[in-house]
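Note that this complex is displayed minus one protein chain, with the remaining chains in position.
== chain A ==
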Amino acid sequence: MQFMLLFSRQGKLRLQKWYVPLSDKEKKKITRELVQTVLARKPKMCSFLEWRDLKVVYKRYASLYFCCAIEEQDNELITLEIIHRYVELLDKYFGSVCELDIIFNFEKAYFILDEFLLGGEAQETSKKNVLKAIEQADLLQEPRHEYFNVPVY
């Protein structure tokens, strides 16, 4: 996988994970163009499109678009499964996940993604193991002693 983008129906970016080195300017340009292209697609259309020299796989879950750019040799159908697996993980972690969860806890979304994919490839194929690892890592987080007495995020 080259990159994964999550964005809302209005085109606001909620998560971006890049597995290839690109400058900030290039990333912004790609994001803008790809978001426009995907948002222009009609509901019943194919989940795959050719964009520049990449294959793009996208799927809409409620108000969020999950969009992955894969290489020529990658299997599009299994990429759809990867997207689905990630949504399932988020759902399990947040308990019936919605877009707001991902907005307010974006760093958690990243942590979960980083336990599922590494360097653009799936690292753990068992849902249970991914969730267990996140749980354990969360326990390591030191509680915050600071001025507003809000709970650990």
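Everything below uses one rule, namely that contacts are C-beta pairs under 8 Å (C-beta built on N, C-alpha and C of every residue); 3 or more make two chains touch, one makes a residue touch a chain; residues count from 1.
In this section, contacts and distances are computed from a predicted model.
Hidden from the displayed complex is a chain whose UniProt protein name, among "AP-1 complex subunit gamma", "17152_t:CDS:1", "ER membrane protein complex subunit 10" or "Ribosome biogenesis protein BOP1", is "AP-1 complex subunit gamma".
Considering the full assembly, A:F111 is the residue among A:Y61, A:F94 or A:F111 that touches the omitted chain. Residues of chain A that touch the chain left out of the display are 13-16, 18-19, 21-23, 28, 42, 44-50, 73, 75-78, 80-82, 85, 103-104, 106-107, 110-111, 114-115, 118-119, 121-129, 133, 136-137, 140-148, 150, 153.
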